[in-house]
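I have a structure here, written as structure tokens, and I will follow up with some questions on it.
A single protein chain has been omitted from the complex, and every remaining protein chain is retained in its original position.
Read from first to last, the chains carry the letters A and B; within each, the first residue is number 1.
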Amino acid sequence: MTRVLEVSGVHKYFGGVRAVEGVSLTLAEGRVIGLIGPNGSGKSTLCNLIAGVEKPTKGAITLDGQRIDHWPAHRIVEQGIAKTHQIPKPFLAMTCRENVAVAAMFGSNKQRDLSEALDTAGRVLTLVGLEGKMDVVSSNLTVQERKRLEFARVLGTGARILLLDEIFAGLSPEELRDAIALFAKVQREIGFGALVVEHVMRAVLTVSEHIVVIEEGTKIAEGTPREVVENPAVIEAYLGVEAAHASS
Amino acid sequence: MRLPAFRSLGPTIWGIGIFLILLGVSAPWIPLFLLTLLIGLLISATLAYSLNLITGLTGYVSFGHVVFMAFGGYALAFGVGTLKLPPVAGVALGAVVGLALALGIGVVTLRFRGVFFAIATLVVAVAALYIVLEIKELGDGQGIYLNVGFEPLSMFYTIWIILAIEIGVTYWITHGRIGYGIRSIKSDEDAANTLGINAARLKLSVYALSGLFAGAAGGVYAWNVSGAFPYDAFNLIFSLRMLAMIVIGGMGTLLGPLLGAVAVYIPSQFFLTVLIGFEFIIIGFVVVVIALFLPDGIVGTLRKYIPELRGILE
Partner (left out) sequence: MADVSLFLTDLALGLLLGCVFAVIAHGLNLIWGVAKVVNVAHGEFIMLGAYGAYWFNLWYGFNPLLSVPIDAAIGLGVGVLFYFVFLYRELRGKESMGLQSEMVTLVATFGLALFMINAVQSLWTGNNVGIPWSPGILQFGFLQLPLGGLYVAVVSVTIIGLSHIFLSKTYLGNAIRAYSQDISATRLAGINPTSTAAIGTALGFGITMAGGALLTVWLPTGIYPAMGNLYAPISFVIVVLGGPGKMWGSLVGGLTLGVIIDVGQLFVGSLSLAYAIAFLTLIPVLLLRPEGILR
């Protein structure tokens, strides 16, 4: 059964700041949706809302028809939705394997046995290419490796819908190429659905089958990567009014 | 719920187990004054392991832990004095009271982080003293005197069993799935929540357990001193001793609280007779020094600087 997550008309206000205004989108297992927009447009807030880290001021988020928007974060993870952190937050005193094992034990997989969880962790780390760092304490990892560990962790929970917050950021062109390939391969193998929040255009346009663009908290466009890239409103949001005119 | 296989038990728990068994078996032949000393030591150790469960494992510093011990003591005093229960039942009552109290306090205070949690527990402990002073059934400020005989062997075995169970529980918690959950909370509670760990429930469970054992220890303590008296029971020195024991021994470790108990209790007995009043000064000073310069305690520091010990000493 394919899980479907619906975000319907969600608003989030922080005091006077309107971070998200009436955004709707649909995520499903197996589909990769890209979420792009200028800085401060509310992308991370939207991720936090879906993951239960923040609660929407208005609107609803449902999973297979059931409302989850007021659930605590850990309960949402149990349902198979997991989020990475924009700035990686590994458990610094633990090794990579232990980090992912925690995910396996408490995520939707809920593996009760410690050694099984450690095995699962090993397999996931190999899948994402961190097998060389399995028993390295995570405080010794580079930022890039930590981002990959974040990815491994959400995979380790057994999540079917992933919320990936800027996992392609800060990579060199070569690293980026490898990362995109890795992501595509893992996604094909496991078949999860994802919301890929990104600034790195090349990555998000390549891996996503559908793109949503938000600016200042509202959705201004959506469609296939090609449609979105040629959409004047999108160009205007990023580059200003003149650029939009220039391209049309 | 799976118990760890015997084969996988580490040397430390074996060592502690053998020590406890030897103690338990030889108890009837131990001279009285030494037995009394041991009772005090085991009570201290129980308290140390109790604080270790919450502060050592999760990093939430509880200054008000004396509150569980105090109410455990009052429970015993009330149970034996008013309800005419046998002392062991009184201790059990103390454990239940400690558990209930910890649940009640924890549900509210565990929502606060770091500093605020510590202060909240301190405030609760101080407020509790003032409240108890006003309650007539609890001796109306004078405390409750007990008229039980001094039964050293029963007392010894009671606290011995409690400590043994407690250490077993500590081992089970730290070596399994729950242990990883707790370590995650200590490392980064927010990240832990985003991986499916119900941090609130886990913290509360651990806090409740620590309250249970502290309450039981408080019950045995009251049995030992034949009563529960407000200024004695609610004395913050107990909280300090508990903190000192786990700081000196090594927070969150398996052997640490026991070592810490020995390190704090034995000298304190010396001070009782020789240099009254200086004990607190020296403990306070030692806590400051160790907290600043050797924050990992004995066990932690040994593990840090002697890698060979890491597989053996926990």
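In this text, contacts are C-beta pairs under 8 Å (C-beta built on N, C-alpha and C of every residue); 3 or more make two chains touch, one makes a residue touch a chain.
Keep in mind the model is a prediction, meaning the values are calculated, not measured.
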In the full complex, displayed partners of the excluded chain: B
Of B:236, B:262 or B:302, the residue in touch with the unshown chain: B:236
Touching the absent chain when the full complex is considered, from B:89, B:119 or B:148: B:119
Touch with the omitted chain, as defined above, among B:39, B:93, B:244 or B:313: B:244
Positions on chain B where the hidden chain makes contact: 55, 59, 61, 63, 108-109, 111-112, 114-116, 118-120, 122-124, 126-128, 130-131, 133-134, 186, 236-237, 239-240, 243-244, 247, 277-278, 280-281, 283-288, 291-292, 295
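Rule of thumb we're sticking to: only the chains that are shown with their structure count from here on.
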Between chain A and chain B, centroid-to-centroid distance (C-alpha), Å: 43
Chain B-touching residues of chain A, taken from the complex the two chains share: 51, 53, 72-75, 77-78, 82-83, 85, 89-94, 98, 101-103, 105-108, 110, 112-114, 117, 153, 157
Residue ranges of chain B in contact with chain A within the complex: 2, 176-177, 180-181, 183-184, 187-188, 190-200
